[in-house]
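In this view, the complex is presented without one of its protein chains, the others remaining in place.
Chain naming follows the written order as A and B, and within any one chain the residues start at number 1.
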Amino acid sequence: MEMTPSKTKQYIKEALKDDHLRMAVDKATQTALHKREDKVDQIPYWEDLRFKAHAVKQDVIEHLDQYLEEFEKNCKQNGIHVHWAADTQEAQKIIFDLVKEKNVKTIVKSKSLTTEEIHLNKFLIDKGIETLETDLGEYIVQLMGQIPSHLTAPALHLTRQDIGKLFQEKLGVEYTEDPEELLQIARARLRKKFLAADMGISGANFAIADSGSFCVVENEANAHLSVSLPRIHVAVMGIEKLLPDKGALPVFLKLLAPSATGQKATCYVNFIGGPSSEKYNEGPEEVHVLLLDNGRSKILADSRLRETLFCIRCGACLNICPVYQQVGGHAYGWVYMGPIGITLIPQYLGLVEGKYAPFASSLCGACYEVCPVRINIPHHLLKLRNEVVEAGQSMKVEKMGIAMWAFLAKHPMLYRFATWFPAQFQKLLPGETAFPAPGYTKERALGRFDPKGFRKKLFKLEKDSKKSTE
Amino acid sequence: MNNSRDKILGAVKDALRQPSHLPPTPQGVDERIKEGLASVTPNDYVGLREQFKKELELVSGEFQLVHSTDEIVTAVSRMMQESNYTSLTIAGDGPYDGIAQRVTEKNKAIQLVKASDYQKTERKEKLAATEAALVDVNLAVADVASLALLYDDTPSSLPHFLPLTIFVVIKPEQLVANLFELFEKLPAEKAKNMTLITGPSRTADVEKVLVLGAHGPKRLVVFMLEEN
Partner (left out) sequence: MKVALFIPCLSEHMFAESAISMIKVLKHLGIDYEYVEGQTCCGQPAFNSGYRKEVVPLAERFIKLFKDKEYVVAPSGSCTAMVRVFYHELEIRDELKPALNDLSKKMYELTEFLVDVAKVDGLGGSFAHRVTYHDSCHLLRELGVREQPRKLIHGIKDIDFVEMEKSDTCCGFGGTFSYKFAELSTSMVARKCKYIEESGAEYVIGADSSCLMNIDGYLRKHKMKARAMHIADLLAKSLNL
């Protein structure tokens, strides 16, 4: 069943009742945060790295057309085929055409959220092409028929027992819940697949404009095998993933690993700059890069919100978000989740489907503090909330209430009068109780209106102090 | 798809007619990064080597300081025997292929497998079941214990990824302090096709429990060969 962000309130309610999920999410996020802090402490220039990364991304985004053209030119010089896809349908078609043309029967995939954004797996599998996820977490989630619950830890929400049962059921192996043994089962299966696959599909973490190359970052070596063993490699990347030159790489690599997994460096950073050649005769015969727009150029048009295109998909904002920590990733209903997710949902999917997303946050700002590229997510959420309101997607009752409040606040006498009322009505309530507020007061007592109010108390204070000085 | 290309580039150009409304970058960022780097960088080779060792061990790699290739032969032989391995792979044309040769000469039970002996089409099959490999890399990065493997400079990279155990031999002159130095040193042309390797492959996808030997090597042993 297709999940949708417009149902996020329902998903959140469900997630809050799932104690086991909440424990898993809590454990995973706290571990990642703890490790991240340890690594950040060892980098005294961490804050300056973040400023630098922001500056580099700003330069790229502000000259995106030039960098894209440069990247394409250099890719072609390296023998890499470059495709452009305006949207999901086109991206799917380009890849499928390639699959048909090159007689591809099996595909191995390394983890790529961009490919999930374009629903690539389902599309290809429906067409009868075996498309296998090879990252262990993604492999598990694929077997389960679910979508990942975290940017970098897809199977976060599952226990070892869940996975043991899953393997027993779907792979016909003896039940085990030992993580080492579970890995061995997957390793053996997937090693065979890597060797036999016709095509490998990956994402691209960073693409380097001046050299026509790109890199794929990972820990398991599955990406390496996916992109180097099959005869064709297709890399799907959003147009915003560019960097100007290799000099920017140390900045981003040093920020990415601690932010994403709390490591100093990921196990493998695979740089691809062309197919096998005379010089290096291993690797795929063909390398293709698919540049995906799918709404990015629209986001680019907003002079502030274009900052959300700086995202390097590290997941740090998810780990620190107190909302994400309570409910995990499925609650957001889309491939991008957490703070950056709710910033992207209304921009990519529109203000109707995305009308709740920017409000699923208390605007605490912790995400901004950890974002390696300094995206000011809380400020962007406020802007998006305004867009939802301006598009007429807020509740009518609320809009009327706000209009009334604003009117009263412009007229102090009326304001005083209007706010005097609830305090008086409150006297009708028994004892110390306050007004009930739906939802809020289920588990919390609301504050009571002060029957005197500040002004009366102030006047009394000043009268008393005048008396005491007389 | 020229149509989409023009459409996308056109949309991008249009979008960029709006100047950005973004906070300015503070002054002195580049200088402070340089200073910060310097403050955590050991200032001599031994310091860098010890840093590399420490970081390698933190990612479950193993480090051995050796002063002759004989020592490597002995160590590799021992580890191969302990693990009951019967095949040792080399890329072919590598500077340390001779060491691997000597290991197999010493231990008749161990077969030498040379990647470059096989055609590309059958190479990956032949090496898929390989247990161990003895390889070299181009550069080593001290602060995170990464190894840079440039594809331009090796006939085969499969021995670095397919076996369960890899033995890597490096020399002092290959050690650089950090990624900034690495990318400064690497010519852009070479940096296009390479892999940075940091420790054995791993995953924590099952309940965040760290397990080594995901789809790549499970064990990584680095020999720092200080020959005078």
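Just so we're on the same page, contacts are C-beta pairs under 8 Å (C-beta built on N, C-alpha and C of every residue); 3 or more make two chains touch, one makes a residue touch a chain.
This one's a predicted model, so the numbers in the text were calculated from it and none came from an experiment.
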Result, missing-chain neighbours among shown chains, is A
The one of A:128, A:172 or A:438 in touch with the missing chain is A:438
For a quick check of understanding: of A:44, A:244, A:350 or A:365, which residue touches the chain that isn't displayed?
A:365
Tell me, which residues in subunit A touch the chain that this view leaves out?
9, 12-13, 16, 322-323, 326-327, 358-366, 368-369, 379, 382-383, 385-390, 394, 398-399, 402-403, 405-406, 408-410, 412, 415, 419, 422-423, 437-450, 452-455, 457-458, 461, 465
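Methods note: only the chains that are shown with their structure count from here on.
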Rounded Å distance between subunit A and subunit B, as computed from the means of their C-alpha atoms
29
Where on subunit B does subunit A make contact in their complex?
1, 4-5, 7-9, 11-16, 18-23, 25-26, 29-30, 32-33, 35-37, 39-40, 55, 58-59, 120, 123-125, 128, 143-146, 151-152, 154-158, 161, 178-180, 182-184, 186, 188-189, 191-209, 211, 213-217
What does subunit A use to touch subunit B in their complex?
24, 27-28, 31, 42-45, 48-49, 51-52, 54-55, 58, 61-65, 68-69, 78, 83-86, 90, 94, 134-137, 140, 153-156, 159-160, 163, 179-180, 182-183, 187, 190-191, 194-195, 208, 210-213, 219-222, 224-225, 228-229, 239, 245-247, 249-251, 253-254, 261, 263-274, 276, 279-283, 291, 293, 297-298, 300-304, 306-307, 376
